[in-house]
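Yeah, one chain of the complex is gone here, protein chain that is, but the others are all in their spots.
Think of it as A, B and C in the order they're written, each chain with its own count starting at 1.
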Amino acid sequence: MGDAPARLGVGMVGYSFMGAAHSQAWRTAPRFFDLPLQVRMQVVAGRSQAAVRAAADKLGWDDATTDWRSLLTRDDVDLVDVCTPGSTHAEIAIAALEAGKHVLCEKPLANTVAEAEEMAAAAARAAEHGVLAMVGFTYRRVPAIQLARRLVADGRIGEVRHVRAQYLQDWLTDPASPLSWRLDKNLAGSGALGDIGAHVVDLAQFVTGESLVGVSGIMETFVRERPVAESSSGLSAQAGSGTGPVTVDDAALFLGRLSGGGLASFEATRFATGRKNAIRLEINGSKGSVAFDFEDMNVLHFYDDTEESATAGFRRIVVTEPDHPYTGAWWPPGHGLGYEHGFTHQVVDLVEDLAAGRQPTPSFADGLAVQRVLDAVERSSEQGSGWVALV
Amino acid sequence: MGDAPARLGVGMVGYSFMGAAHSQAWRTAPRFFDLPLQVRMQVVAGRSQAAVRAAADKLGWDDATTDWRSLLTRDDVDLVDVCTPGSTHAEIAIAALEAGKHVLCEKPLANTVAEAEEMAAAAARAAEHGVLAMVGFTYRRVPAIQLARRLVADGRIGEVRHVRAQYLQDWLTDPASPLSWRLDKNLAGSGALGDIGAHVVDLAQFVTGESLVGVSGIMETFVRERPVAESSSGLSAQAGSGTGPVTVDDAALFLGRLSGGGLASFEATRFATGRKNAIRLEINGSKGSVAFDFEDMNVLHFYDDTEESATAGFRRIVVTEPDHPYTGAWWPPGHGLGYEHGFTHQVVDLVEDLAAGRQPTPSFADGLAVQRVLDAVERSSEQGSGWVALV
Amino acid sequence: MGDAPARLGVGMVGYSFMGAAHSQAWRTAPRFFDLPLQVRMQVVAGRSQAAVRAAADKLGWDDATTDWRSLLTRDDVDLVDVCTPGSTHAEIAIAALEAGKHVLCEKPLANTVAEAEEMAAAAARAAEHGVLAMVGFTYRRVPAIQLARRLVADGRIGEVRHVRAQYLQDWLTDPASPLSWRLDKNLAGSGALGDIGAHVVDLAQFVTGESLVGVSGIMETFVRERPVAESSSGLSAQAGSGTGPVTVDDAALFLGRLSGGGLASFEATRFATGRKNAIRLEINGSKGSVAFDFEDMNVLHFYDDTEESATAGFRRIVVTEPDHPYTGAWWPPGHGLGYEHGFTHQVVDLVEDLAAGRQPTPSFADGLAVQRVLDAVERSSEQGSGWVALV
Partner (left out) sequence: MGDAPARLGVGMVGYSFMGAAHSQAWRTAPRFFDLPLQVRMQVVAGRSQAAVRAAADKLGWDDATTDWRSLLTRDDVDLVDVCTPGSTHAEIAIAALEAGKHVLCEKPLANTVAEAEEMAAAAARAAEHGVLAMVGFTYRRVPAIQLARRLVADGRIGEVRHVRAQYLQDWLTDPASPLSWRLDKNLAGSGALGDIGAHVVDLAQFVTGESLVGVSGIMETFVRERPVAESSSGLSAQAGSGTGPVTVDDAALFLGRLSGGGLASFEATRFATGRKNAIRLEINGSKGSVAFDFEDMNVLHFYDDTEESATAGFRRIVVTEPDHPYTGAWWPPGHGLGYEHGFTHQVVDLVEDLAAGRQPTPSFADGLAVQRVLDAVERSSEQGSGWVALV
């Protein structure tokens, strides 16, 4: 083939919500971006033979298997893409890294700090041999978020004073909504905190370029018993009641301090009635501010305090210009992108890093840092909201 | 004369920002509302003879005095309106009540819980003799806030799960901004917390109809030394430096629990670059939500979760209809009101309560409750954000 | 007394909606602005003795009369403020000018071009003797509109290419809404076109600093018969039907060309369901744009095309800064104004012009220019939307 780019064979584990999003990304990235490696969607692994076969056909994978370990020994698999629930991340990701496969692992990195530490250690060992790992905080790849990061890094807002970060959903407001694995601490690790709070912790640290050095929090489960759906085998209904306990948090709120001295507030909830997927981030600095809301994901608001006061105001930047991050590869200005494009951008960045032998970000170490924040929030909540220092 | 409404003679103490707002309210209320008492703007009191005389002319008071105590013995003064800094509230308000004068006192009720307690006790004693007291949390009287309260009280949002309350300003972001009495703990009591945080605590408790039962907080002073302006005599510049210490908080963030079990987060800051006077309140309940931003003060957003999902959405209610609170007395629909109208509505409600011999709200007891929350936040902040129970 | 400013005695004719707004303005302007003349609210004139007496008391006028002509001979009246329906403007305003009284006349200047021409001629004659006249397009005095004008005049948006102007209301959508004088061509002159379309024509010409040189339009009356309310004596119900004809337009749409070569579109309607008082103005120029919506009246949106594309966006300017038009006299930044403040600013500008012996704007000639545009729209509509040149 001579000049043809080298191949990157991908094997994916899991094929539901995240599997569909990742498949769309692997399939689409080469169509809009010039990738230095040739992506091949080789195989998808799952538990049920019939289901994984159907998923392979639907999502566009060449092969299907019920044995995820088989991916580790396939020559045509160079990267393992982990899209399973958090309780299985450590086992799969560590095995893949040890087998010399690059790894893309969905967030949160793991359900516990201990597991996340093992994963980060495994990633560090693997990196010595050029085997690389990345955790999938895809909201970083929304163009408006990348633009926010660029403005902050360029000093356009000065020193960070305030971060206001919220991830608001409302799919649990109805007490009749049934139990699911996401409400079981054994499987999900935590509730709103780990599922969606993790995203805003990562976003806050990424856009500011700083880390949280301490937190204080409260967590709550508003509805503690829910009906067990008949299809939810494996979830334990209390005898005779037809209901089972919710063992994770419905909502988590916490305050924090940033390494640069700024103050931050966070909220993650599944009870914000009317807010479907509102990821809100506002950062106030000594010279300006940026603000973002995922409900208007193609827009970044930017306030420049060096403007004269008579014409200063938050600018509504439609982040679709050729000189904005990623957007030049897509459509003309004003033709916005959607949720799934973050996954495509993640593939683009990952493939470029792999081809260059560069550590992709966020690394497993970054994922561990987020996990430590979540853990600190849980500990603070358990001990009367007392301050828990990080570092 | 026979049927002419009884007179309500008003004496005001203080005449700067709040004095101007109150004067506009006393002057305007009778022009748009049918008041049961005939308001007379009798006298304004201040420290400087020339200044108070000029203020009387400008603001429309019949008389001026440098002796606020003289108001207490004037027969033509039925009510004392206290618009001075917080450190003087207790002395003036208690003396007025004891002299048998009704009192309207600007917020915060006092600079300390101890003073606020004395004031509430004085108000309780006075009430036994029909002498009534009110504290001036005027943002309650924004029509959109009253509508929010009505919707919550009518059960339209169900049980309250979340409160998100922020009061964001940015007038201190420049480190070269000079010291003022508002940055001196002895005069102001506290900084952002007491000045603006007090408002959102009151709003949250008012609109939910619940009270905070505990809090956890952090406070910060980002700029600890500021230049002493030459005109600011009385503020102590450190020898030779030309600067003096900022002794209050620039920002305060806290979490809380409501008496009904909901979670709340609060933020008050003077460092939110680009946010001029953003009072934001969002309340999520089990059946709906309300959201408000003072930057768009004639609007209330309301989400009704009982609507069918295909057409559910936050409704942008322009709160200027004849059946909205207060607005029927003003202009046709869509002709919005401004900041000062809250003060006019406060006068209207107060005068109606006085005429009826009813306790106006918020009472001094309500003001004390807010003060206790602020105090608890300060104590939590001092002790590593540990939980401080109220009640 | 020596240095006391000279007196400006005001006599107002009419006391309903506009009368209330004007009274509030005369009463309030001296309280917030330093006026070069001392305003005296001397007398209000109306048709019914009891009603005009009550209005005088309510609105704060010293005297009341049922004979508006008596104002013309009173020494204590220096200015006649005309707040009556349009059909009476010419008679009152011309008589007042000829009696040597300054005149402030509500818009539209008149119901016909012929009347408006007589009024403009009378104003020109009076001006030779220092007697001055102004027409009340108060929306010009919204601070955000003044800021827009300043930016355009300063060249910040370059050459004007497009104007998009709408005045949308919805109070007639219900076919059961009764007839009123505003729906009778004899009294009102025209419907949506003259009542609200006049405002956006004036705003477009004011902010661009250009004039319309031709128009093409369509007009429509959607509901041609309406019930006659019992209280509406004077409106002719058709025998036996209980309804009467609507003889004015419910909506008017027109296109135009500006003197600078730009294109403009206008819409005025009382059938824009859900839009209460949406006055929208967007102007696109070769170097930038401004956009305004009265539903968010304290905000101006400004796009500066000279910014680098990565950070260009419409700036949401909260027009409440000390260096914004008028706002420094009111409240701190972020404490917005309301509908009625435009009237107060109108008084301020008028009094300053009178004291300086300067022609106030908009002059009667400006009002005539607007009237000619409205007339051209009507003629175009009558002749199949064919182009009607102005000038």
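Keep this in mind: a contact is a pair of C-beta atoms (placed from the backbone, for glycine too) under 8 Å apart; a residue touches a chain by one contact, two chains touch by 3 or more.
Quantities reported herein were computed from a predicted structural model and do not represent experimental measurements.
A.B. asks: From the list B:L147, B:I218, B:L258 or B:V348, which touches the chain that is not on show?
C.D. replies: B:L147
A.B. asks: Touching the absent chain in the whole complex: find that residue among C:Y167, C:F292, C:F314 or C:W330.
C.D. replies: Answer from the full complex: C:F314 touches the omitted chain.
A.B. asks: Just to verify: which one of C:Q42, C:T65, C:Q146 or C:S216 makes contact with the chain not shown?
C.D. replies: Missing-chain contact among the listed residues: C:S216.
A.B. asks: Using the definition of touch stated at the top, determine which of B:I92, B:V152, B:V201 or B:I317 touches the missing chain.
C.D. replies: That would be B:I317, which touches the missing chain.
A.B. asks: Out of A:L109, A:L255 or A:M297, which residue would touch the omitted chain in the full complex?
C.D. replies: Of the candidates A:L109, A:L255 or A:M297, A:M297 is in touch with the missing chain.
A.B. asks: Taking the full complex into account, find the residue in A:V318, A:L350 or A:L368 that is in contact with the omitted chain.
C.D. replies: A:V318
A.B. asks: Taking the full complex into account, what residues of chain C touch the chain not shown?
C.D. replies: 157, 161-162, 164, 166, 170, 173, 175, 216-218, 220, 222, 251, 253-255, 257, 261, 263, 265, 267, 269, 271-275, 284-289, 303, 305, 312-314, 380, 384-387
A.B. asks: If the missing chain were put back, which residues of chain B would it touch?
C.D. replies: Output for chain B: 147, 151, 156, 300-302, 304, 309-318, 321-324.
A.B. asks: For chain A, enumerate the residues touching the unshown chain of the complex.
C.D. replies: Against the missing chain, chain A presents residues 17, 20-21, 23-24, 27-28, 31-32, 58-60, 169, 171, 275-278, 294-299, 318, 320, 330-341.
What we mean here is this: only the chains that are shown with their structure count from here on.
A.B. asks: By mean C-alpha coordinates, which chain is most distant from chain B?
C.D. replies: Result for max centroid distance from chain B is chain A.
A.B. asks: Using CA atom averages as chain centres, what separation in Å is found between chain B and chain C?
C.D. replies: 36
A.B. asks: Report the inter-centroid distance (CA atoms only) between chain A and chain B in whole Å.
C.D. replies: It comes to 42 Å between the two C-alpha centres.
A.B. asks: Measuring from the mean C-alpha position of chain A to the mean C-alpha position of chain C, what distance in angstrom results?
C.D. replies: Computed from C-alpha means, the inter-chain centre distance equals 55 Å.
A.B. asks: Two or more other chains touching the same residue: where does that happen in chain B?
C.D. replies: Within chain B, the residues that touch at least two other chains are 275.
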